[in-house]
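Every protein chain of the complex appears in place save one, which is left out.
Labels for the chains are A, B, C and D, by order of writing; each one numbers its residues from 1.
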Amino acid sequence: MSPTIQKRSEKAWASPGKLVYVGEQQKEAVEIAAFHYTETACHETALKTADECRALQREPGITWINIEGLHDTVLMEQIGIQFGLHPLIIEDILNTDQRPKLDDMGDYISVVLKMLDYDEDSGGIVTEQVSLILGDNFLISFQEGRQGDLFDPVRERIRSGKGKIRKMGPDYLAYALIDGIVDNYFAITEKISEKIEEIEEKLLSDPSNETIHAIHHLKLAILHLKKYIWPMREIINALAKGESPLIMESTLIYLRDVYDHIIHAIDTIETTRDMISGMLDIYLSSVSNRMNQVMKVLTVIATIFIPLTFIAGVYGMNFKYMPELDWPWGYPMVMGFMAVAAGVMLLLFKRKNWM
Amino acid sequence: MSPTIQKRSEKAWASPGKLVYVGEQQKEAVEIAAFHYTETACHETALKTADECRALQREPGITWINIEGLHDTVLMEQIGIQFGLHPLIIEDILNTDQRPKLDDMGDYISVVLKMLDYDEDSGGIVTEQVSLILGDNFLISFQEGRQGDLFDPVRERIRSGKGKIRKMGPDYLAYALIDGIVDNYFAITEKISEKIEEIEEKLLSDPSNETIHAIHHLKLAILHLKKYIWPMREIINALAKGESPLIMESTLIYLRDVYDHIIHAIDTIETTRDMISGMLDIYLSSVSNRMNQVMKVLTVIATIFIPLTFIAGVYGMNFKYMPELDWPWGYPMVMGFMAVAAGVMLLLFKRKNWM
Amino acid sequence: MSPTIQKRSEKAWASPGKLVYVGEQQKEAVEIAAFHYTETACHETALKTADECRALQREPGITWINIEGLHDTVLMEQIGIQFGLHPLIIEDILNTDQRPKLDDMGDYISVVLKMLDYDEDSGGIVTEQVSLILGDNFLISFQEGRQGDLFDPVRERIRSGKGKIRKMGPDYLAYALIDGIVDNYFAITEKISEKIEEIEEKLLSDPSNETIHAIHHLKLAILHLKKYIWPMREIINALAKGESPLIMESTLIYLRDVYDHIIHAIDTIETTRDMISGMLDIYLSSVSNRMNQVMKVLTVIATIFIPLTFIAGVYGMNFKYMPELDWPWGYPMVMGFMAVAAGVMLLLFKRKNWM
Amino acid sequence: MSPTIQKRSEKAWASPGKLVYVGEQQKEAVEIAAFHYTETACHETALKTADECRALQREPGITWINIEGLHDTVLMEQIGIQFGLHPLIIEDILNTDQRPKLDDMGDYISVVLKMLDYDEDSGGIVTEQVSLILGDNFLISFQEGRQGDLFDPVRERIRSGKGKIRKMGPDYLAYALIDGIVDNYFAITEKISEKIEEIEEKLLSDPSNETIHAIHHLKLAILHLKKYIWPMREIINALAKGESPLIMESTLIYLRDVYDHIIHAIDTIETTRDMISGMLDIYLSSVSNRMNQVMKVLTVIATIFIPLTFIAGVYGMNFKYMPELDWPWGYPMVMGFMAVAAGVMLLLFKRKNWM
Partner (left out) sequence: MSPTIQKRSEKAWASPGKLVYVGEQQKEAVEIAAFHYTETACHETALKTADECRALQREPGITWINIEGLHDTVLMEQIGIQFGLHPLIIEDILNTDQRPKLDDMGDYISVVLKMLDYDEDSGGIVTEQVSLILGDNFLISFQEGRQGDLFDPVRERIRSGKGKIRKMGPDYLAYALIDGIVDNYFAITEKISEKIEEIEEKLLSDPSNETIHAIHHLKLAILHLKKYIWPMREIINALAKGESPLIMESTLIYLRDVYDHIIHAIDTIETTRDMISGMLDIYLSSVSNRMNQVMKVLTVIATIFIPLTFIAGVYGMNFKYMPELDWPWGYPMVMGFMAVAAGVMLLLFKRKNWM
């Protein structure tokens, strides 16, 4: 039994709200990086405790707290208490074997997302869970820390003060993070498309048993992508409906844009899936075809030489009374007959298009 | 005709509400274990009759009556009468060949669930029906008793008084039981995932006729899982909508959490299903491939040696006038020619990539 | 052209409402059996004409008229006129090549159902159309009479006065009949399940061409089941919604129960369908496998003996100058070489796992 | 490029409302047959111009104008102007490469339908577009004229005055025409069912390459049927909802009846489709099976005789020192050994069930 199964089994009958981090520890220490900004100013700090986070958020302006590393369950619980989060929310953040989900709790919105990557070596999908807690003047983001800190480009935009990001609320900041995660999906679908082209070329030139396994691995990758991206659609749709007062009207058009991107990604994945199943058909039919070719060669050779060998066998018999053996022209006649028979056979095979 | 079919056939035209236990008797005697608790106190008793159950429930506090073993139809009828349950509800509890279902009867809610297990030896899904009757201050749970008593962890939590379980109503208790049952599904999907990995390795190393049967059994297991888990989705969704006054607002978020788990389980099953059908494709294509290999060996051998044998046959003929036979270099020349012919053949096969 | 096609073609442009019985006549004479009952009393009569039916229905109490045999279109028309039924309703009752359907006409509800049976010999589904007309104080049921009278168990319950049947209205009586018909579907699915197990065993032990035809017939049976049972779902759902005043509130829970049964039957059929398509996969792969086996035997034999035969052929040539032929150890050396070559081949095949 | 493609390509950027008849001209001259009837009287006339049509419609009573042949675009435009039809409606009537559609324009309803036929020789579906314009006191029907006039049975009913047709409005007349067209679909599904039975028999007795093409043609026919009949469902459903004041309440039950027929036809087509795909599976598996048989024969023969031939070859070698050759019992012993070897082989094959 793998350790993950054991963890899950132990969780099965545990009291709900009991905090267990299901994934592997990725970092030695949890890192808390805080941004505090208004339209005019912005300063960054590294925090240590939940109390410090809470204190920062109480000051006027927008606070973004990014937590990297999820294994410190005590800290997580403290943050939950400080920001008044429901225990189930914290449980969801820690349970990285979690489906993407959205919980609108009135005071705050919790979003659990999946940052995905396609590992070209193993051909598998690598996931990292990213959770966001959106309040009226703050955003807390949680990362597992597997792929390093992914939000640097957004940080740059805040620091530089360019664009709308400092002029708008934490909902726009949440949008910026989600948009980055979703746009990343296209990089994956494009990597997969390149892989497909590669395999298709091999299918044409030299289909082997490895090709079928490469196709199978692609299929699995697509299955996993689908599993993670499909739920994103509902989540972003729910956000874009604008039913929560935490999301301002001016942000909705941006969320709708992300929604269109998700739909586009889903479309692409569906098309890719159909392409892969088409490749399987080609593979099977070209294997059949090659078997056919092999069989034809065998049949042509056997059909020509087996009868001839029989004739040679006949005149190899040791009967005393075989008049042909004594004819002076016996040998050339037999040889000539054999040549004619072989020629007729070859002609027949040509007509049947077997050669 | 199997005995189950006979039972069902007899039931077909029977008066509705007539009580028949469809399953096999699992225990010698029905066991009734009752919990009676308030936020501060908790005591357990073993009861015998329906009257005792009813008496206990009338006292202030929350009553949880757990009934293990369903074969005593008289007792079941008495419980139905004492708690004012509709005869059809009791019928559903006894009919273990039942789809998971929910009946909101106003005064009480009846839920029929399936506790599932994956039997790794037979590769099949084992089911046990668990039914819950949720009233305003009581919960009655019914188990078949096949897998022993499953609710011990919940009992522990009540006894210890830790967590929220004693502070909340019978609806939270019902949630706790349902949550345990649903979380258990993940253990099954993970066992199946392990099985799939095992089979995939065999597919790569040595696909045999047993592999295909293992795949087929997995497929059947997935089919049965699906059959039992899909209806759970509707049931828990209906509970989580909070339309019944028997379910308090504070419990709803927990039920929504279970709902997310069910959806996650369903997603996983769907993915697993697609993986299994992919394995079938691999199996078939690797069988084809191996046949191809066998055919190539046969063809190479036959194509090289059949013509050579023919030549040997020609010079084995007994014609009197075969001048080559008398040439001193006849034998080495023929042997040389054969060697050249075989070499050319081998070269052709190398090019065709058949060797 | 079959007679049924001719009948349908004639009907195509016929005036709507023109009465034609599409099926075959099953009985010599139509039998009309009437029940008239109140909570306290119950008497049965055999009627002859539509007028008698109408007279009986006018008396206080509940009237159940059961008509067996549909070929007497004049009688049918009379009944339509006496009970004020729309001509299309009567047409539907007579058209046994009819999809199950429900028509709520305000004053009365018309339900057309299918009584099904699985003929284990032919492997096909046998259907009998059962139609019900539910009024405020009467129920008329129509049977084709193919399978004999099916409603005896319900009659017994009316006669004995046990259960709720005499206490409730004609809607409950309609429910009792529908429930019997639907419960019968499970008998079919169970017979099919047994058949599947039988075929699966054959698949494992000795798959033959008959197996594939058995699978195909099962598939057809499932297709027909589906065709008849799917529409039942909508019909019973519509009844269970309780929008008609003809159906009393207390009957609704019973109808919802039947609805659950239908859903259960549909689930089972879906699962069965997937199982059957899985059996097909197994069949095809085991045929491939056996072909593989056959090919391997051929290849092993041919690959060992064809080269040896060639060597024997070489030393059977009649060249004058073949020094080996004169060596005293020539024969044993050649035989030894052959033995070694064969041994090496066998070893190679063992390694390739072909033997 | 086929002429139809050219016509369509020209249409692509043409001004909407420009009238082009896409189909082939079927008749030399357009025939306009008018019926004018009330409950008591009915007279028929043959008209020539759109003005005459309009004049007839203005008189009290119900007017049915049937136009056979669509190539005269000037006449069509005139009719559009006289009856106040939108240019797009006329365009749709002329565009016979049109999906069945319904337009409720307030003053009138336009319905475009497909009369279908199954051509048993070519195995294809033949279509003829029938369009209806339903006004408050008139109905105009348009036919391509391919299959002759199809509405004669309805005309007979009007002439004879039997049934309800003269007592009701033009909506009932429209229903009568639609009902005839829809009922005709069953004739097609039944012809296809007969074809399927025919092919199934062949599948059992002697599956050949023609069988697979027959299956493929059936599949295509079903695809085309589906394409034309599916949209009919929405159309008739929209009509049967009774949202237009042009359709009287008493006609609605008849339209609902047609709707049920369409659903039935769709069900049948779906079932047929599944049956056909089942036949394909059988075909493929029986081809595999026969290949298996052929391979077994080859293997049995080769496995028995190749080793024997080798032994004969050995004793045909010309070595000087082969002691066996001089044994008096050498020949019978070798022959005996061969017989035993062949016998053992045969026994093995019997056991493996290859013979």
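FYI, contacts are C-beta pairs under 8 Å (C-beta built on N, C-alpha and C of every residue); 3 or more make two chains touch, one makes a residue touch a chain.
This one's a predicted model, so the numbers in the text were calculated from it and none came from an experiment.
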item	value
Touch criterion as defined above, residue of D:86, D:164 or D:202 at the omitted chain	D:86
Residue touching the undisplayed chain, where the options are A:29, A:81 or A:204	A:204
Residue of D:96, D:127, D:189 or D:318 touching the missing chain in the full complex	D:318
Candidate in contact with the missing chain, chosen from B:231, B:316 or B:330	B:316
Touch residues of subunit D, complete complex, unshown partner	2, 4-5, 8-9, 11-17, 86, 88, 92, 98-99, 101, 103, 206, 209, 212-213, 216, 219-220, 223-224, 226-227, 230-231, 280, 283-284, 287-288, 290-291, 294-295, 297-298, 301-302, 305-306, 308-309, 312-313, 315-318, 322, 324-331, 334-335
Subunit A, residues in touch with the chain not shown (by the definition above)	153-154, 157, 162-165, 175-176, 179-180, 183-184, 186-187, 190-191, 194, 204, 253-254, 256-257, 260, 263-264, 267-268, 271, 274-275, 278-279, 281-282, 284-286, 288-289, 291-292, 295-296, 298-299, 302-303, 306-307, 309-310, 313-314, 316-322, 353-354
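Rule of thumb we're sticking to: only the chains that are shown with their structure count from here on.
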item	value
Angle (degrees, nearest 5) of the CA superposition of subunit A onto subunit C	145
Cα-centroid distance, subunit A relative to subunit B, in whole angstrom	26
Separation of mean Cα positions, subunit D and subunit A [Å, integer]	42
Of all residues in subunit D, the ones touching two or more other chains	316
Chain contact graph, described as a line, ring, star, complete graph or other shape	line
Interchain contacts (touch definition) - all pairs	A-B, B-C, C-D
